[in-house]
Each structure stands twice: as structure tokens, then as C-alpha cells.
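The complex appears here without one of its protein chains, the remainder shown in place.
Residue numbering begins at 1 within each chain, and the chains themselves are lettered A and B in the order written.
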Amino acid sequence: MRNLFSIGRHPVWLTVPSLLLLLVALGYPLAQVVLRSFTDPAIGLDNYVWFFSRPVNLTVFWRTFEVAGWVTILCLVLGYPYAWMMTAVGPRMRLLLILCVLVPFWVSGVVRTLAWVILLQDSGVINRGLVALGFEKVRLIRTPLGVIIGMTQVLLPFMIMPLYAVMRSIDLRLVQAARSLGARPTLAFVQIYLPLSLPGVFGGAIIVFILGLGFYITPALLGGPRATMLSTLAQQQVLQQLNWGRGGAMGVILLVSTLVLLAVAARFTRRRYQITGGSK
Amino acid sequence: MNRLQRTLISLFCACVALWLVAPTLVIVPISFAEKKSLAFPPDGFSLQWYANLIQSPDWSGSILNSLKIAVIVSVVATVIGTLAAMGITRMKAGSGGVVRAILITPMIVPGVVLAIGIYAVYLDHQLVGTLTGYVLAHSMLAIPFVIIAVGANLAVFDARLETAAASLGASRLVTFFTVTLPLIGPGILSGLLFAFVTSFDEVIVALFINSPRMKTLPVQIYSSMTRDSDPTVAAVGSLMFALTTLTIAAALWIGTRRRRS
Partner (left out) sequence: MKLIAKAALQAGLMVAFGLAAQAQTAPVAGETAEGSLAGKTMSFVSYGGLYQDGQIASLQEFVEKSGVTLLSDGPTEVAKIQAQVESGDVQWHVVDTGTLTPFVYCGELFQKLDFSKIDISNIPEGQVGECSVPAMNYGTVLMYRKSAYGDNPPTGWADFFDTEKFPGVRAMPGDSEPDTTLVELALLADGVPKDQLFPADVDRALNKFRGLGEDLIFWKTGAESQQMMESGEADMVIAWSGRAMGAQKNGADYAPVWQDWIVVMDQLTIPMGVKDVDAAHALINAAIGKRAQEIMTEQTSYSPIHKDAQPEVDELLAQWLTNTPEKIAVSYQQNIPYWIENYEEVETKWGEFIAGN
């Protein structure tokens, strides 16, 4: 027993089981994806050339970013006031607001997407409502708009939680102080509160955008061929065509996009912290 | 902020809250549909889809599979994830940060990329549709959540308490169980819960690596949705929704009561 616990003196050993698991279940498979994208069916860049030479692939590529972008913006617009409200109400009301965020967060995304399929179909609840109110039907399912609506709802909790975590720690006396010094409410908000809440905005936006880029279930079930996203395209190549090379290349492109984005975001937030003198 | 602005924002937030919760509720009436269709609103009333959950070997089997996998995954991921979190906090800041960054990569790798790679590897090693296969993949996906949950708890944990216990003659083992564990218990517990849910809800990797031999509930729901228009998906969804809401509500309620007393 003494020997076993002397491991504690070399803490790196404690992380070995996790690292091993990651090597087997993450590193090895990712290596396979990368390898196959360059070797299947022939060694070379064929799969990447194919990807970038097909206009449809590029359309899907840009659409993926576009959809993820819109979802991020919508989540921010919906989530910011909501997160603020969570800090501004009494404990009981706050509990209710938290519940409304946590429940969808824990309910399986597949189930929530099922609900959206039922709601968004052409003669679904939403379109019936529109017709009853005298409006034209809107085609929602199998369109990027439908995908954006569904994804925004599924990903909103990922925006609200980091926002709330940051806003909760903002010292409201700073805002009060600004106002007592004569600043108008809008000015106090823009100059004091908003900058202080920015880490939450960045954190939430990055999480939502990255999750949005790689989102699979909602686009697969709500989107049709006209709302295909990169994940679905890669899945089709592998599961329906058994084309490991092309599917792998799409996977690598998706992965690299995500990593580049993260790197940019990391650099950006670091610089911002330096300007404001760091948050700690 | 004047009253009007505040009312407007309150109204807006009420709408957002509704938007978060209400859409999912349309599955409840569908789950009582009489016909095998997902058209809304449904006609008639029946409990046949709830009965089907128990009677059909595809549904009952997938529920049991998912529970089994999730339980094993939550134990595996919590144990090795907690060890890793403890290791990271004891390492030098720089190297600890690197290890931590590596261990949370499963969170940022797009699901489909992982799924393609895992499918390729599992086909080669005949792990498709096996318990080992699911546990390996899901534990890897769950480890980041455990590390974050336990790590957050360890960050506020006062290491001097351990030293004090040791100086009073407690062995490392006794120290761990009497001092460390109770203090980081809440973190471990939430890590365990996260790991369980990560596995129980995981669908992308499972969609690639499932086989009739072993199928998980999310895969069964997904394939039933695309293949069957079967209201059983609404029945299982409604049950999951009710269960989750009750659990969270209970947890929040207990949490606030404890804080008050």
C-alpha cells in the first residue's frame, strides 16, 4: 500500500490511466482518419483536391460556418438578457430560470430534435398557426432556417451557463457607482457592465460556435439536402459510400477549422486580458 | 432602468424560458397517439407505445444496454478522471496545464470525426457493437467532464488539511478517505453524474459503432425516428423528460433548503 501511494509523490502517474485511454480511444482513431484521408484509395492529396474542386462541397462548407455563426448570434441575443435576468431576480425566480436552462441541457438532444421535427414539418404546429393567423406557410423543415431554429434551442444552455457564471461575479456596485457619478443607464451598461461580462460572451460564443460547426443530430434530422452540413456529408461518405478517404478528408477539414478557430479565440482573449490588465 | 424596460426584459426572458422548455412538450401528446404516425395533433388515445417500450426486445434491450454502459462508464471515467484531476493539481502549473489541455480534447473534437475514426478502428478489431467498444469510447468522451468537475472542486480544496492530517500521523490511505474524499465528494458526484449522462445520451459515435448485437437507446430512438415514424420514440422521450425534470427540480430544491438551514 505504501508503494502504491508513493505514486502521489510523482503526480504524473495519476494521469497515466486517463492518458492511455485517450491514446487508445481518441489518438489512434484520429490518426486513422488523418492517415486514410491521405492514403485511401491512393496515396496523395486526391481527397482534398476532390473536396475543394466540387462546388457543392464548398457550399456545404460555407453553409456550416454560416449556420454556426447565426446560431451563435441568436444564442447570444437570447441568452444575454436571460443570463442577466438570472442575476437580477429573487432566489425563487432564479431557481425557476435555472430549471428552464438545465432541463433542456440534460434532456437528450435526439428527443428535443424529435420535437422540432414535429413542430417544423410543413403541416406542423408552427405552420398551422401561421395559416390560422392568415399568413403564408413557411418552409422550415429541410431548410437552413429550420436547422438554425432547432440548433439555437439545443445549444442555448451552452451560452447561458458561461454568461451567468461571469455575470454572477460582476460587482454591481461598480455600475451603481457609475450611475451615482451621473452616468446614464445606457452609458453605465456599455462602459462598465458590458466589458465586465465580455469573458462570458467570448466563452459562450466559442463553445456554441464550435459545437455548432460539428453538430450532427439536429442538422441530420431537420436538414434536407439543401441544409446539409459538413458532419452529415462526412457521415454519408463513410456510412453510405464506405469512402473512408473522402469522409476522412472532410473530417480533417472540420477538425482543422475547429482548431484554427480555437487558436484564434485563445489569442484574442489573451490579448484582451492584457489590455484590461487581466481578470485575476 | 425604468419599470417599462424591466417589464420588457422580463417578458423577453419569459419567452426565452418558454422557448427552451415548451417545444419539447409536443412529444407528450404524440406519445398517446392511437395511430402509428408522428402527425400532430394526434387522433385518439392509447397507451400502446408505453407498453411497446417494455414488450419490444428492441426497445427494452436498448434501454438496458444504455443503462449498463452508462453505469460502467460513469464508474470507469470517474475513477480514472478523479485520479487524473488530482495528478494535475499536484503537478507544476505548466505541465499540469498541458496534461489538462490534452485530457479535455474530446470536448472539442467534432463528434463525426471521432466517430469515423473509432468506426475504422473498431471494424479492424471487431469491437463494433460490443460492450468494450462502447465503454472505451464513452469513457474517453466522459473524462473531460469528470476532470472539470473534480478539478473545480480541488481548486478550492485546501491542501494544508491533508498535510495536517499526515502530521497527526494519519497514513496516506486514511488521509485520502477521511479528509480528501469528503471534501472533493461533491465534485466527484457531479463528475459521476456528467459521465453517466454523457454516455446515456451519446449518439454520434454510437450511430457508427452499433450493431444488432448491442444497440443503445439514443441509436434506437434515432433509427426509429428516421425509419419508423413510431410514437414509441415520443413515449420514451416523454419519460426521459419527466424523469430529468423531476431529478433536477429535486436537486435544486434540496440544494436551496440545505443552504437555508
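The rule is short, and it goes like this: a contact is a pair of C-beta atoms (placed from the backbone, for glycine too) under 8 Å apart; a residue touches a chain by one contact, two chains touch by 3 or more.
The shown structure was predicted, so the numbers you read here are calculated from the model rather than taken from an experiment.
**Student:** Taking the complete complex into account, which shown chains does the hidden chain touch?
**Tutor:** Within the full complex, the chain left out of view touches A, B.
**Student:** Looking beyond the chains shown, say which of B:Leu123, B:Leu173 or B:Leu246 touches the absent one.
**Tutor:** The single option touching the absent chain is B:Leu123.
**Student:** Which residue among B:Ser37, B:Ser95, B:Thr163 or B:Thr178 touches the omitted chain?
**Tutor:** B:Ser37
**Student:** Any idea which of A:Ser37, A:Thr64, A:Ser108 or A:Gln121 touches the chain not displayed?
**Tutor:** Final answer for the missing-chain contact: A:Gln121.
**Student:** Looking beyond the chains shown, say which of A:Ala42, A:Leu133, A:Leu181 or A:Leu242 touches the absent one.
**Tutor:** A:Leu242
**Student:** Could you please point out the chain B residues that touch the chain left off the display?
**Tutor:** Answer for chain B: residues 35-39, 57-58, 61, 123-124, 126, 128-129, 211-213, 215, 223, 226-230 touch the chain left out.
**Student:** Suppose we count only contacts with the excluded chain; which residues of chain A make the list?
**Tutor:** 54, 56-57, 60, 121-124, 141-142, 224-226, 228, 233, 236-237, 239-242
Quick note on the criterion: only the chains that are shown with their structure count from here on.
**Student:** Quick one: chain A and chain B, Cα centre-to-centre, how many Å?
**Tutor:** Averaging C-alpha atoms per chain gives centres 17 Å apart.
**Student:** Could you please specify the touching residues of chain A with respect to chain B in the complex?
**Tutor:** 1-2, 5, 8, 11-15, 17-19, 21-22, 24-26, 28-33, 36, 78-79, 81-82, 84-85, 91, 95-104, 106-112, 114-119, 123-125, 153, 156-157, 185, 210, 213-214, 216-217, 221, 230-231, 234-235, 238-239, 244, 247-248, 251-252, 254-255, 258-259, 262
**Student:** Report the residues of chain B in contact with chain A in the complex, numbered from low to high.
**Tutor:** So the residues of chain B touching chain A come out as 1, 9-10, 12-13, 16-17, 19-21, 23-27, 30, 38-40, 80-81, 83-84, 86-91, 95, 99, 102-103, 105-106, 108-121, 136-137, 139-140, 143, 147, 171-173, 176, 197, 200-201, 203-204, 207-208, 218, 221-222, 225-226, 233-234, 236-237, 240-241, 244-245, 247-249, 252-253, 256.
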